[in-house]
Each structure stands twice: as C-alpha cells, then as structure tokens.
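The complex appears here without one of its protein chains, the remainder shown in place.
All chains are identified by letter, namely A, B and C, in their written order; residue positions are counted from 1 within each chain.
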Amino acid sequence: MPLSGVEVAKHNDKNSCWVVVHGKAYDVTDFLPEHPGGPKIILKYAGKDATEEFEPIHPPDTLDKYLDKSKHLGPVDMSTVATVEKQYDPEEEARQQRIADKPALAQCYNLLDFEAVAKRTMKKGAWGYYSSAADDEITLRENHEAFHRIWFRPRVLVDVENVDISTTMLGAKVDIPFYVTATALGKLGHPEGEVVLTRAARKHNVVQMIPTLASCSFDEIMDAAEGDQVQWMQLYVNSDRAITERIVKHAEKRGCKGLFITVDAPQLGRREKDMRSKFTDQGSNVQSGQETDNSQGAARAISSFIDPSLSWKDIPWFRSITKMPIILKGVQRVEDVLKAVTMGVDGVVLSNHGGRQLDFARSGIEVLAETMPVLRQLGLEDKIEVYIDGGVRRATDILKALCLGAKGVGIGRPFLYSMSAYGLEGVDRAMQLLKDEMEMNMRLIGCSSIDQLDPSLVDTTNIGSHTTSVPRDNLGHRVYDQLASPEWKNPRSSKL
Amino acid sequence: MPLSGVEVAKHNDKNSCWVVVHGKAYDVTDFLPEHPGGPKIILKYAGKDATEEFEPIHPPDTLDKYLDKSKHLGPVDMSTVATVEKQYDPEEEARQQRIADKPALAQCYNLLDFEAVAKRTMKKGAWGYYSSAADDEITLRENHEAFHRIWFRPRVLVDVENVDISTTMLGAKVDIPFYVTATALGKLGHPEGEVVLTRAARKHNVVQMIPTLASCSFDEIMDAAEGDQVQWMQLYVNSDRAITERIVKHAEKRGCKGLFITVDAPQLGRREKDMRSKFTDQGSNVQSGQETDNSQGAARAISSFIDPSLSWKDIPWFRSITKMPIILKGVQRVEDVLKAVTMGVDGVVLSNHGGRQLDFARSGIEVLAETMPVLRQLGLEDKIEVYIDGGVRRATDILKALCLGAKGVGIGRPFLYSMSAYGLEGVDRAMQLLKDEMEMNMRLIGCSSIDQLDPSLVDTTNIGSHTTSVPRDNLGHRVYDQLASPEWKNPRSSKL
Amino acid sequence: MPLSGVEVAKHNDKNSCWVVVHGKAYDVTDFLPEHPGGPKIILKYAGKDATEEFEPIHPPDTLDKYLDKSKHLGPVDMSTVATVEKQYDPEEEARQQRIADKPALAQCYNLLDFEAVAKRTMKKGAWGYYSSAADDEITLRENHEAFHRIWFRPRVLVDVENVDISTTMLGAKVDIPFYVTATALGKLGHPEGEVVLTRAARKHNVVQMIPTLASCSFDEIMDAAEGDQVQWMQLYVNSDRAITERIVKHAEKRGCKGLFITVDAPQLGRREKDMRSKFTDQGSNVQSGQETDNSQGAARAISSFIDPSLSWKDIPWFRSITKMPIILKGVQRVEDVLKAVTMGVDGVVLSNHGGRQLDFARSGIEVLAETMPVLRQLGLEDKIEVYIDGGVRRATDILKALCLGAKGVGIGRPFLYSMSAYGLEGVDRAMQLLKDEMEMNMRLIGCSSIDQLDPSLVDTTNIGSHTTSVPRDNLGHRVYDQLASPEWKNPRSSKL
Partner (left out) sequence: MPLSGVEVAKHNDKNSCWVVVHGKAYDVTDFLPEHPGGPKIILKYAGKDATEEFEPIHPPDTLDKYLDKSKHLGPVDMSTVATVEKQYDPEEEARQQRIADKPALAQCYNLLDFEAVAKRTMKKGAWGYYSSAADDEITLRENHEAFHRIWFRPRVLVDVENVDISTTMLGAKVDIPFYVTATALGKLGHPEGEVVLTRAARKHNVVQMIPTLASCSFDEIMDAAEGDQVQWMQLYVNSDRAITERIVKHAEKRGCKGLFITVDAPQLGRREKDMRSKFTDQGSNVQSGQETDNSQGAARAISSFIDPSLSWKDIPWFRSITKMPIILKGVQRVEDVLKAVTMGVDGVVLSNHGGRQLDFARSGIEVLAETMPVLRQLGLEDKIEVYIDGGVRRATDILKALCLGAKGVGIGRPFLYSMSAYGLEGVDRAMQLLKDEMEMNMRLIGCSSIDQLDPSLVDTTNIGSHTTSVPRDNLGHRVYDQLASPEWKNPRSSKL
C-alpha cells in the first residue's frame, strides 16, 4: 500500500527528512550532509514533493546510484500529497507573455538570433547557468571576438560548382566540421534535455559529445541515437578511480567512439551571474558565515566529485582501460599539446571551457594559431587531431579554424539556446543555417573541399592583439547580457 | 480584342497562372518552377496586375528574353482589371511624411549626408537591399574604416594655384579619378533607375559601369549616354556561355569600353538585414521546410544563373570573343593580381563586393597596400591598371588610394543614396561635392596634378590593424544602420 | 549735415546698395561682386544698419582699406534709421538663460571645463566657427588624443623644492612654455576681441601671436600691449606681394618679434559644422546652382586673398624684407623641416591648423616625435626652434612636447573658449591653471627646470598607432560636440 502524504509530511526537518520524487518517497536524513548541493535546498522540500526542483539537475538514475536501497520508501499516494502552492510570480507571467510573443523560427537567420530569443524566454536561473562565465566574462567574450581578429584572403576564379563540406573526425565521417560539444544540465532549457541534441545531431550527421553532468542519464542519451550515429563521451574524472573505470568501460561497451577527458576543470569555476541569479533574501535572517556557500550555483554543487589531483601520470592508466581514442579537452598552451603528443593521446581540444573557468585564459582559436606552426615545424601535425571550441557562431569561424589546421570545432551554447527557444526544430534550423553558411563561404573563399583549406587563406596578423577592440556594432555585442552590480532592495536606489 | 480582366482572373493558381504586366497578359504556369525568385511571389499575383511588383526588379526586356512568345497573351482591357486594394500602411504614411520633411539638398555637405536622408526616405525593402551586407556587416564597415587607418604626410610650400584632378582610366580621359561602379536594381531607389546615373556621369565626365542586374535594360542605359560618354560593362558570367558571348559581343558593338568580369560572386551572399526586411508573417501558417527560401532577398533570386564554375581557364575564351579591355572585378589577394598579370588581363578591381559577399574579406584599400609594393618590386606596376572600390566616401579616401598606386576608385552606394533621396540633382551634387573636396585636398596635400601623388604622402603604419578601432564619433558611425535581432510579435517583449 | 535714414533706405537693392556701419553710410553697389562673403549677405542689409553683423568679422580699418573713399558717404542721423526689428528667437532666449545659469568661474578646474561652458553660452554661429574642423573632424580629435598615447617615465627622489617653469622662445623670456597662437575673429566670442588675449598674455608673461584675420586691427592689438610685452605676427601671404611687404614691414616697425608664415592653408578648409550652423531655409526658394557658395562659413569668405602659389622659392624674399625671425607655421613632415633648415628659417611650427584644413593630417606631437630624432642624428637640433600646436589642454601635454624636444607649444581654442565664457578673468584663470598644473607636474616628473626635460621621461611606443582608441571616459570626449547629419524640417522625422 502506498504511503500517504500525511505520513510523509511528518518527516519535515533535519532529524527526519523524507522527500517525494516522481511519486516515490525517499528518506534522505543521513544523506543531508553529503548532498553536493548542500542540505538547505533539500530541507526546503522536507516532507513534500521535490520532483520539479529535482528533475532538471539530476539524471533519473541518481537516486539509485547514490542513495542506499534501504532508504527507498516506495510509492506514495500522490492524491494525498499537498501540492506546494506556487506563489504568484509576476516575472514568470511576463516570461510567459514573452514566449507567446517570440519571433517565428523562420526569423532566426543566424546562431546569435537564437541567443537573443533564449535570453528573454528562458527562466532566469536557467539563463544564468547557461550564459554565465568566469569573473568579468572577458574570456567568454574574447572567445568570439578572437575570430573577429582573423580576416580572409580568398582565392577567386576557382571552380566551386560542387562544394563538399564533409570531413572526418576520429575516423568518423561527418557532414560538416563541427560537433555538439558537452554542456551540462540540458533539462534546464528543455524538458527532454540532451536527447533533443542527439536527434538533431543524427539528422545533420554530426557527432554529439555526451556530458558527464547531463540531465538525462548516459544510457538515455545513447539510446536516443539511431543507426550508426557517432557519439563521444566527455569525462570528469572521479576521485574514486573505480567509479571512473566503470563509467569508461560502460561507455565503450555502449559504443562510444571517443573519450574526451576534461583537463581544464580541477575545480569548477565561480560564475557570478549564476550566483546572482540564485540569490534570495531568505538567507538574510539566519546567521551568516557558512551561508556564503549556498549561492555557488548549480554546477559547483553537482561537481564536487571531480578529482583535482588528476595529472599527466594518470594518462597511461586511461590508455590501459579503454580502446577508445583518448582526447584531452581543455588544453591551453602549445607546451601541453606537445606533451600530449608524447603521451600518445589521440587528440586535444584547445578550449577554455567556454570562458567558464579562468578569466583571461586565451581563446582556443588563438592557442591553435600558436600550436599548429610548432607542430608543423616538428613534423607532428599528423600525430594528433586538434580541435577547438569556444565562441563559434558563424561558418566563417569554422572556416578560420580549419584554415589554421583544426580538424573540427565544438559548438555548445548556441545549440542550448536554440533548443531552449524552439526545441528540436530550433536546433535543426541552427545546424541547417551553419551548413548553408558553410557551403556559401567555401565558395566565396574559393575552395570546393575541406582539404583545400590552408593557412594562406587567412590573415592572422592581429590574432595576438587580445585587448585590441574589434568592431562593436555587431550582433555578438547586441545580444551579450551585460554584467550587473549587486541588486538593491529598492531599484530606485540603484541607479549607477 | 484585348483580354478582359475577368478572363485573366480565372487563371489564379498554380494549375493555370496568368499575370498582367504593363497592360499585357502572360501565361507563366510552366515558368513557375523556374522562376529565380520562387513561384510563391508570382502566385501572389496570379490572375492580377503584377506591374508594380515586377517593375523595379526586372529590366523591361525580361519577358521577351525568358518567356516563350507563345505565352505572351496580348493586351488586356485594364479598365476591367480589378485594382489590387492597397491596405492602409501606417509605415508608408510615416515615410511620406519624412519625405515631406527631408532636408534641403543644399544641406547635404558630404556623401554620408545622403545616406542619412536615404535611410529614412526610402522604402524599407529598398533600403534593406541597398544597405545590407554579409553576416555581421564587419567587412561593410571595414571598407570605410580602413581608410581611417591611413594618414597624410602633406607637403607644404608647393605652388598649388592651378590644380588639375583629371586623369585617364583604360585610356579614357575623366575629370576626377572615380567611376560609378555597378550596382543592381536601380529602380528600387528611383523610378527611372540607372539612367539617372548615366546622366550624372555625363555631366561630370566620369565613367559609368553598367550592371548586369540593372533595372533598366542594357540598351536603355547605353541609349541614355550622350556624345562620347564612356561606359563599361559589369558581367556576371552565365552558366550558358552562348548567352554570355551574345551579351559581351552586343556590349562591344554598342560601344562599351571595358569588360569588368565579376569574380567574387560564384554565389550571391546572404544579407540578413535584407532577409529580415522581407519577412512577413504569412508564411507561418503553412508548413515549413522549403519555406526558408522565400526570404532570401531580391539579389539571390535574380542571380541564379551565375556560373559558380567560372575559373582562370575561362579567361582566354573571353579574350577570344572581345577586343574590349578585360578587368577582373573582385580580386582579393596579391597572388591573384600576379596571376591576372600572367593571364594578360588589362586590369583588376580590388574589391569585396561592397561587403556583400564574404564577411571578414579585407578592404580593397588594404589589398592595394599589399599589392602595389609587390608589383613595383617585380617591375609589373605598368602591366595592369589597378582599381579599388568599397567604402569611398570622401575625396581623402580617393587621394589615399591614388597615393598608394590605384588608377581610380569605384563608388556605388553613395550615388544610389543620393539618387534615391534627391534624384538626378542629388547625384549631381554628390559628384560636385567630391570634386570640390578633391581640388581642395590636392592643394592641402601639396600636389597640383594626379601624377604627383606618391606613397610618401601617406602613413600606412596601421593599415594592417584591421581590428583596431578607429575614432568612432564620425559620421560613418552615426549613419550606420545597426544590425537587429529578430523582431518580436509585440515590441514590449523585445527590449534587449 | 548727416544723411537721413530715409535716404539711405532707398538704396536697398543690387542696383544701388548702401549700408550703414558705425553711424556712417557706404555705397557698396560696385563692391557687391567682389565681397569675399558673397553679395547676398550684404543685400540683406541694403539700405539698413549692418553694424551688428559687420562688427565681429571685420577689423575696424576694413572699409578704409578696401572701399574707395569716394564710396564713403559720411555720417547718418541714426535717429532716423529704422531699427532692424529683431525677430523673437527662442534659441537666443534659451541661450541667455544658460548664460545666467552658467557655473561660477571658480568651478572651472581645467581648460576643458571652459569648452563645456562656452559650448552652451556662445551663439550658435560663433561656436560653429570656433569649434568646427575639417570633414569628419578626425584630425581635430586626433590632435588631443595623440597626447593620450604618450606616457610618463617619471624620476623619483629628485630635489624639486624649487621649480622653475620659465624658458625662452626666439630669445624672449617667458614664464611658461606656451604661447597664445593666432586664431581668427575674436569678436565672435567677446565684444572686445583679441585685445583681451593681449592683456591676459601680458599678465602671465607669455607671447601672443597676432592673427591676420583678427577682428581687431593689427595696430589695436599692438597698442594693447604693455611694456616690453612680446608679440608675434601670423601671416597669410597675399597674392599681391606689395601688400604683404607693407604688412610685414609695418609689423617689424611696430616691434613684432617673430613672423609666422602660415604654410598649411593655400586654401582655407571646408568645415561642415560651420556651414551647417549657417544654413537658413531662405535659399530654398531661389534657383540653386551658385547657391552652394553662400554657406561656406566665415573663414573662407574672408580669406580669398590668400595666395595658393606660395612656395619655397618665396622664402628668400621674406628674408630680404625683414629682420624678424621667420618661422613656418603648419609644417607636417620631417622632410619639410629639413628643407626649412636648409632654407635658413629660424623655426617651424609642426601643426595641422587645429584640424581645420586636411582631415587625417597627423598631429603636431606625432610629427615632432618623427622629427626630433632625425634632427639630432644630423646634428641639426640647435639650428632651428621647433614648436607645435593643436590639442594642448593640460600641462602634461606641454611636458610631453618639451620632453620630445619642442621649444614651446601654441594654444588657441582654449583661450577663445575661456574668453567667450568668462572674458579676461576666464583667460586669466585658464593660464593660471596651466601654470599650477605645470609646476606640480614638473615636481611629479622629477624635474626642477625646463632644461631637465628629456626623451627618457616619456614612453612613446604607441604614438604611431593613430587609430588605436584611447581611454574614452575622459573630459575631452565628454565635451566634444558630435557631428550632425542634415537637419530635417521637422525634428520628428529625423530620429537616426
């Protein structure tokens, strides 16, 4: 017989704390101190139905994995559970109005247009999590602007009647040289989460990289693939190597074609916009001190398992447990690329984690411009596949990276934004727009296939002038969500 | 006996589609799938009078050329044709008000002033077509700003009482070293179209380059010339070389003095502002998919014949069919200039097509600064005439190009804007302002004739710093029409 | 017996045109076509009292000099002259209100503050004339911004208890290394005109350079000097050398200590802001054509006598007619400085005429940085005195110029602005502020006398980066009066 809501409701404090998730009750009393997100957020739902809060930031297998079976209390008669009254929220009402008013999908002509729509249709917290980055968000913007410091030297009078933009990545044939890179918590933007991206990737024959911190479970995302669709796995290495080994072997067994080990996140970054969007005044009545922690945002909460001691000496061990190609994601200087070659890894992603980790880290495209000439000089350019991610918004960005020597580029946020704003159709259109731009720009640069792209087609004179400003009246600057100073209790007092 | 409107009106769908143009009926049923602008725009006028829509974007000989005579149904009794009711359009009413309020012509003191007036007096779609450019319009702006990175090193105490600004281009004597470059669809801006430019060019003794995609027919534009007025022909090469040959030979026969083959447009670029200005909500009720295409703007629609396979190996053929000087328009790097010399062509225009094709293409003036020292070093500077276009707005811009070694510069949009805002008088004044500026600036730089202009008169230290910002409080930035994000259904939801 | 107003009033058209100035009538009928400012402005006052319009832009001896005595008709009974009715002018009323509200003089803490006050208290036309510059006013702004690209390398632990900021210029001892440079039409800003500057220069023991185009007569300005006060003469060379010789010899006889020949103005520049501020709608009813000219602004009108054929070969002649030191004002490249040394002139002013002539001319300070190392290398640094002007607003600007090797700097507009806003007291305070800044900054840079200033105290790495932006939140950017597009008949239509 299912538990009654009345019974559950009795266990509503830290001495005995039950919560209901998807119609089942769980005793999380002992788990409270271990919760990566802190006990406070759980206690808010003690004795109540926590499904809505739980859903987007925990894969469905979370409770099975992390909570002892003895604490699974079984089904609850949901008709007896008091509904958590939702407060009237004028901000949410305005958001619903904006959703009703949003532009038609056909009005989005480029990837930045999706960002403009997502910014005003997503929930504040979700937007804060997706769009935020480290400190002053200077690297976040640098990632896109670095492309604006590279110019083309197109060839003319080349036969470009037939243009082929397909290429290969880690041996897999893809229709266009980008892949969907790993981004966390897909359900913040869309109720179905990462599988939406799986379907779009399938349609356009590009690779999807599955994130460790997905909202969907790993298997759900693998299951969503069709046919010979290629997927890769992004890995945050767990302090408990046994867990890591289990995850990697499972991925290989399921058919993952690449293991992307994140190396730029020994600690997940502080993102102040994310923290600001989470701040509520509730904490202000309790004593301060440890209060600081509860505002650190979703990502840091769910990432406490990441091992900050991971180092080069762990690489041979990875090689020993899997036959998947191993790629280091987040390499940031040529010296480390050379080290990666020496260690025999199969690839590197030159990346700064979307600007979310260390502010003033250089862009992937700039590190690429530093790296490839050295590799070529040492005759190592074929020993390793080099990818970049960060700031890619236009086919011209992809072209620039490939001219410089990248095998492909990862794209993350733009697909989250198109998914959040328009679902699968949005991601589909975003990818199609990139293909259209790519084919056209191949023609305009005077190349009919990917292998014709070479460094003579770009002028990189200014790539190292990080701080030089770039033309500012562009869409990137229009849609950029400016940083804020602390919010005042009464807006009238806050005019800066 | 003329057809009656009632009869025509019966043929109003894709199974039988008649339209009326200039008082005559045409059966375009079979032509629907071939229409470069798509069938949809024709079907909108099925059974009706399409003249107003047809006029500005089709030269008068279009129907003769492209529609079999058997489909020409003859005159219609226009009194029996139902007038297409025009919806009340508050935007058009406001535009008429702005036209009434526009500044006096005498208040326009430079070429940018015409742009400011045109922006608010032209129809939205026409403005969108003329002013738009590729992607983020970074090259569009770079074209003008590149001139702002070149500074003068004037000579003083030179006798400049008599200043002669005349020069020659391809052997023709001109009063000032600019020509009217080819721009499409002149009737969007003025009911008479390109012949207005012909008359102004005559008055100021400068060359007009006749565009392939003119609203007037080629012969109308040639006919508008007077005396020994020099005209050139801009050519988009047709996939059907027989058509191209016919066109070229006809031009030569009519007296054209130069053949400018466009080489930077194997595919016409996407211009998002143009696409945005064309979007209507009508498409949102039908199923999507192919719907994407109808918003691609005028230029792409009318240019589907352009041959993307055109290549260097076609050049000798052109040499074989005409005695006109051959100039490649749209060369974008020194390597291709050298190749052009090798191929024996008579000239190149260093140009990126007004920023309308590949974003991040470099400006003509920058490519000129790259090219001329190499030509001089190889002793080839007299083997070929080098022109540039893009971004020229001031006589100082012309002077900079000539100091660096250009034979002349092409100017396009400014004359479209002055024509759209003030007709022939506007173009006349625009040209006169350039002459006044030119004569004065020759004096101030210390030169009394064009042949005295040399590289020591300019400081080009910064020309390669593409991304470095230039002083921003200038007229160019004031009149630049900023890019937009997608329009929301209700403006209140769109505050970025 | 004086003429009656009624009589005068009869001569009110181009067939017979009399005007009254300072109580006397003149027959200017024959002079109409010769008037440098065009006949139209005179005809506006035909038969009337033109004193108010005439006064600020003509020195008092103008009529004596340029109008044959036979046309001087003698005194008029002013009580019989109908007052020209002034139309109610809401703009003038608002200006009077702003004058009443203007900040106290003690609130002006630097030279830019005077500009902020002058901008809103001067008459529109006067402001337009003083503040305007060539084309996009890029050189105008560059002049000040170039100083912002030079940084200090101060010495510390130097005894700076006693700081002496005096120096010599052309042998004259001055209290601080700036001089009041020549600027035209002082009565536009202050009813007494240039003599106000004479008095202030006397008080602070600095040199005043007397402009050819002063509102006061040359002798009035000389007469206003006291004791051994040093004055120089700025010369626009007249096409009639006899006139020039008379002027130069008179100046030497009156005690002028330097002859500054302007070499950067063979033709006076177009200044569009000035032209815009003069535009009235009156012209719009008459036929256009020659109408263009009447809007060229005051400066061009009064400068038609300037000889554009002036060249290096004239220099020996000047040497032959005067013993005054000869200085070339407006030299703009090192080659011409070397030529000036060869010709034996005593000095050069590296200047671009306050940005009023050729846009994109480089700043004086940049040309100085180009020039001095070459002079030193050739051992010529003591053969010639090098001055600069343009953009000097702070004592740090003066210090930078002197560190690089200038003997002194000219300052123009700031004294016009302080005079226009606050009269003699304003100029006095402006000069005192510069002295206070100068003494303090000498201490902070670690120098106790002018001869200690040397190139090691400045970092000029960026001086050649003309286009690189400088920090923008500074006062210069705040007070800069942005360029405008043409004014619409109804402001509602003009929102850009």
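Worth pointing out:
The rule we apply is simple: a residue touches a chain if its C-beta (ideal position, glycine included) is under 8 Å from a C-beta of that chain, and two chains touch if they have at least 3 such contacts.
Because the structure is a prediction, the values reported are computed rather than measured.
Shown chains touched by the hidden chain across the complete assembly: A, C. Of the listed positions A:R95, A:K123, A:R333 or A:K435, the one in contact with the omitted chain in the full complex is A:R333.
For the options C:Q332, C:S351, C:T396 or C:S418, the residue in contact with the chain missing from this view is C:T396. Within the full complex, the residue among C:D13, C:D30 or C:D459 touching the omitted chain is C:D459.
Within the whole complex, the absent chain has one touching residue among A:H204, A:R276, A:R413 or A:R429, and that is A:R276. Screening A:E34, A:D64 or A:E487 for touch with the missing chain picks out A:E487. Across A:T51, A:N238, A:T322 or A:S465, the single residue that touches the chain missing here is A:S465. Against the chain not shown here, chain A presents residues 135-138, 141-142, 145, 263-264, 266-267, 269-270, 272, 275-276, 279, 281, 283-284, 288, 291-292, 295, 307-312, 314-315, 328, 330-333, 335-336, 357-362, 464-469, 477, 480, 482-483, 485-490, 492-494, 496. Not every partner is drawn; the one left out touches chain C at residues 97-98, 100-110, 112-113, 116-117, 119-120, 148-161, 394, 396, 400, 425, 432, 436-437, 440-441, 443-445, 456, 459, 461-462, 465, 468-476, 478-479.
Criterion: only the chains that are shown with their structure count from here on.
In terms of which chains touch, the assembly is arranged as an unbranched chain of neighbours. Taking shared numbers over all numbers used, the chain B to chain C interface scores under half, which places it in the different class. Distance between chain B and chain C, defined via averaged C-alpha coordinates, is recorded as 43 Å. Computed centre separation for the pair chain A/chain C is 61 angstrom, with centres defined by C-alpha atoms.
Counting partners per residue, chain B has 465, 468-469 as the residues that reach two or more other chains.
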